[in-house]
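Heads up, one of the protein chains got dropped from this complex, but the rest are sitting where they should.
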Amino acid sequence: MAIFVDKNTKVLVQGITGRDGGFHTQQMQEYGTQVVAGVTPGKGGQEVHGVPVFNSVAEAREATGANTSVIYVPAVFAADAILEAALAGMDLVVCISEGVPINDMLQVYDFLKDRPTRLIGPNCPGIITPGQAKVGIIPGNICTPGNVGLVSRSGTLTYEVVYALTLAGLGQSTCVGIGGDPVAGTSFLDCLQAFEADPDTKAVVMIGEIGGDEEERAAAYISEKMSKPAAAYIAGRAAPPGKRMGHAGAIISGGSGTAAAKIEALEAAGVAVAELPSSIPHLVQQMNVL
Amino acid sequence: MAIFVDKNTKVLVQGITGRDGGFHTQQMQEYGTQVVAGVTPGKGGQEVHGVPVFNSVAEAREATGANTSVIYVPAVFAADAILEAALAGMDLVVCISEGVPINDMLQVYDFLKDRPTRLIGPNCPGIITPGQAKVGIIPGNICTPGNVGLVSRSGTLTYEVVYALTLAGLGQSTCVGIGGDPVAGTSFLDCLQAFEADPDTKAVVMIGEIGGDEEERAAAYISEKMSKPAAAYIAGRAAPPGKRMGHAGAIISGGSGTAAAKIEALEAAGVAVAELPSSIPHLVQQMNVL
Amino acid sequence: MDIHEYQAKELFEKSGIPILRGEVACSAAEAASIAERVGRPVVVKAQVHAGGRGKAGGVKFCKTPEEARANAEKIIGMQIKGKTVRKVLVVEAADIASEAYVGITHNRAARKATFMVSAEGGIDIEEVAKNNPDAILKEIIEPALGVTRAQARRLAYHLYPNNPAIAKQAVSLLLNLGKVFFTHDCTLTEINPLIVTEQGELIALDAKVSLDDNGLARHPELEELRDLTAEDIGDAKAREAGLAFHKLEGEVGCIVNGAGLAMSTLDVIKHFGGSAANFLDIGGSSNPQKVRTAMEIILRDPNVRVILFNIFGGITRCDDVANGLVEVLNSTEVGVPVVIRLTGTNEEEAQEILKQANVITETSMDGVIQRAISLANS
Partner (left out) sequence: MDIHEYQAKELFEKSGIPILRGEVACSAAEAASIAERVGRPVVVKAQVHAGGRGKAGGVKFCKTPEEARANAEKIIGMQIKGKTVRKVLVVEAADIASEAYVGITHNRAARKATFMVSAEGGIDIEEVAKNNPDAILKEIIEPALGVTRAQARRLAYHLYPNNPAIAKQAVSLLLNLGKVFFTHDCTLTEINPLIVTEQGELIALDAKVSLDDNGLARHPELEELRDLTAEDIGDAKAREAGLAFHKLEGEVGCIVNGAGLAMSTLDVIKHFGGSAANFLDIGGSSNPQKVRTAMEIILRDPNVRVILFNIFGGITRCDDVANGLVEVLNSTEVGVPVVIRLTGTNEEEAQEILKQANVITETSMDGVIQRAISLANS
C-alpha cells in the first residue's frame, strides 16, 4: 500500500536531459523505481540512462503508460511543466524545482484544485516509499521499509529525521517532502488523510516549520479525525521575527505562524512534539504501535 | 416545488436603472415576484419602483438576502456582471443580455463549472414558475400553473408554445428559456434532470433548434434516465445549410447539428416530436399523465 | 465578421507572426506594377470572403509582371461562391519546402477554444479531418490558462518532429496566433498553409481571421476593417438596423420577432407547401423604423409575392409593430398583399390600429402562414 507511490508507479522525468534530471534518473533507477520515460522538447528520440526521451508529456505518456511525473526544469518553466503533466493526465506530479514564482503557483494551484492530478511541491525533495519506489531526490540509503509515515516541509531536515528513525530501527511506510513554498500542491492535511487511510502506516511523523497555518490545520484534523498517533518537530523556534529563512514559506511576521503557536496547537491535539530532531525516534517508540 | 425559482425566490436586478431593467422590474413585481434589490454602480441609495439600489451585488445581497440575480446590462459588461453575482454567492443568475462575446462566456462557463452558482442564459428570456415568480422577460399572462415542464433555446417560440399549452388547458410547472448562444450556463440536460426530480412536473416539453449537440445529449439522457414523458419541437428544418439564423447557436454546417439528426435522436429516445409548434399540446394530451 | 487575407496578415504581423506582406491591387495595371516592383515571381490572390479560392481559380502564380496583369485581369470581377472579387493581393512567391495547417476556433461541445494543427497543409483541412483524422493534433485551450507554452510545444513538435530549430520558431508563432485569437475576439484564426521555405524560414503564407460580431463593440479599430463593398445592400441595411436577415429563394417575405420563431416560421411555410423568400428577425425591440427597414429590404426582392408578419409580443409591443406597418403602408406603394398575425403584449390595441389598414389579419401562426401561401400562389 503506502501512499501516493509504490512499486507500480511508472515515472516520467521532465527535464531528463538536464544535469539534475539525468543524475536523479539514475538514482531513482538504482533504487528500483520504474523510470519509463523522459521529456525534453527537441530531444525526442534520444535516450538517457536507457530511458527514452520524448518531446512532450502527452506523447511520452501515450507511448509508455507513465502515471507519475517528476520535474527538474528551471524554476520559471516549472509551472508550465506542471500544467503540461496535469493536462496530459498524470496522476501525480512531483516538482523538485526551487524558486517558482508565487504568481505561477497561484495559477497552478487554482487550476489543479478540481482536477484529479495531485501535485507535490514545488521546492521539495519528493517522495519515497522505502523498498518500492522513490520519486525525487530523497537519498534512498537513509530510508528503510516500515510503518512510520513521514511528512515534512523541509528537505535536509527530513533526511536528518528519517535517518534517525532508520538508525533506531523504525522503518517508514512513505516519506513525503511537501516543500517549503507558501503555495504547495499537497499539504500536511492531504498527507495525514492519506496516512490515516493507509493500512501500512501505524504512526505519523510531521516536520513543520514557522510560517503559514498548515501545521495548525493539520492539528485540527489530528484532533478531530485521526486515529493514528503522531509525533512532530517544528523548526524555527529560535528564528528572529521578520526574517525570511531561506524557504519562502518560512517567514514569520507578527504573532502568526510562530513555532510556539504551532507547537501549542499540535500538543493540544495530542501530538508528541519533539524538542530536538534527534528525539523523534524516542517519541515514536513510546507510542507502542509498531 | 417547480424548478430553480419559486415564491421564495428573492430577486436582485443588475442594471435596474436602465430602460429594460426598470421596465422588467415592474413586470416582475406585477407578477408577484419578490424583487428585493437593484444594482447600478454609482446609483446606490436611489430607488426604482420601490426597490432599493446598491453599488454592488455583494452589498445588495448582504442588505436584502437576495439569492437570485437577473442581468439587464449591455452585452460587453454582462460577463463581469455574471462573475460579480457568482462571487457574491448568488444561487441563480439569469442573464437576459444578448450579444455577449463568446470568449467572455468561455471564461464565465469555466469559472462557474465547479461552483454552486447556476447561470441561465445569456441571450435568454429567463424563467417563470407560473403563479409563483418570474425572473426575466417571459410574459406572465401567457402562462398558467400546471404540471408541464418546458425548456427552450428560443424566446418568442417559447411564448408560442407556452401560449398554445395554456390555451389547451395545459398548465406549466416551470418554463426555462436557456438561450440560443453557443455557450450557455444551463443546458437542456440540466433542466431535464431538474424536471425529473421535481414532483410538480409530470411531463416535459423541449424546444430545440438546429446547431450544436445539446438536443442529442438531452435525447441520450431521456433514453437512459428519464421516467417522465417528453415532447419536443425542433426549429430550423427548412433552414439552408451554412447560414447563421440570428441565434449565434443556430448555425448549421456540414452534417452535424441538423434538425433531421436531432429529431432522429429524440424519436429514438421515445420523445414525441411535433411537426408544428401548434401540435405540441396535442402530443402532451396524448401522454395521459396530467 | 470576416476580414480579408491582407488585413489578417496585418494583425499577424503586429503580433510577431512572420508573413509575406504583399500589396493590394484593385486593377490589373496596379497588379502588374506591384509585380514589377517585387522583381521576382509573385502570386496574385483574390481577396474575397469565401473559401476555396485556389480551386476556383482565384490564386495564380505569375512569373512576370505581364502574367500578373493577365491573371489579375481574370480574377478581379470573378465570382467565387457568389461573391464578387474586387481586390487582389500581389505577393512575392515563396520557395516552399513544406506546408502545414494551423488554426484556432471554438469547440462548442467543449465550451473551449481548440488549437488544431496538421502537417498536411495547403489543402482543405475538412478533407483531412474526414479522411485522415489522426493527422490532426488538437489541443483544447483552457480558458483559465490560455495557450500554454507546453501546448504550443506539443503542437510544434507534432508538425516538425525532426527539426527542433523550426519547431522552436513554431512555438513562438503558435503562441502569437493564440494571442491574436483572444486579444481580437476571433472566432477563427487560421494559417493554411504555414510553410517552411527552402531557406528554413517559417512563414504564414495565408491568413484567415473571422471576428466575433459580439466582440466588435470593444474593438472599434477592427470594425473599420469591414469591407462594405463585399456586402449585399440588403445585408448592410439589415445589419445597420439591427435586423438578422438572410435572403432565400421563395416567394413569401417574412417579418418575425425572435430567431427561433423566425426559423419555425420558415419550417411551417415549408410544411404547408410554401417557400420563404427570406429569414428576417426584427429582434426584441419594436421600433417602427425597424418595421420600415424590414419592409424595404424584403421589397427589393422581385420574387416576393406576399409579406407575412408573424409577431408574438413579449418585449416587442404589438401596437408598435402595427403603427410601423401602418406608417409604411400610408407612405409607400407596397404592391403585394400583407398578412399579419399579432399575439401578446398590447395585442388588442394593435388590432384596433390595423382595422384602418389594408392588411389581412389572422390570429394563429398556422392560420396566417396558410393564408400567406395561398396569396402567394394566387
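Letters A, B and C mark the chains in the order given here, with residues in each chain numbered from 1 onward.
The definition used in the following text is that a contact is a pair of C-beta atoms (placed from the backbone, for glycine too) under 8 Å apart; a residue touches a chain by one contact, two chains touch by 3 or more.
Source: prediction; values computed, not measured.
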{"item": "Partner chains on view for the chain not depicted", "value": "A, B, C"}
{"item": "Identified contact with the non-displayed chain, of A:L12, A:V73 or A:I137", "value": "A:I137"}
{"item": "Among A:G18, A:G42, A:P130 or A:G212, residue touching the chain not depicted", "value": "A:G212"}
{"item": "Of A:F54, A:Y159 or A:F188, the one touching the omitted chain in the full complex", "value": "A:Y159"}
{"item": "Chain not shown, touching residues in chain C", "value": "143-144"}
{"item": "Residue ranges of chain B at the interface with the undisplayed chain", "value": "41-44, 55-59, 77, 80-81, 83-84, 87, 107, 110-111"}
{"item": "Chain not shown, touching residues in chain A", "value": "20, 75-76, 98-103, 105-107, 109-111, 125, 137-139, 142, 152-160, 163, 180, 182-183, 207, 209-210, 212-213, 233, 235-240, 243-248, 250, 254, 259, 275-278"}
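The working rule: only the chains that are shown with their structure count from here on.
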{"item": "Centroid spacing, where centroids are CA-atom means, of chain A and chain C in whole angstrom", "value": "53"}
{"item": "Whole-Å gap separating chain B and chain C, where each centre is the average of the chain's CA atoms", "value": "28"}
{"item": "Contacts with 2+ other chains: residues of chain C", "value": "142, 144"}
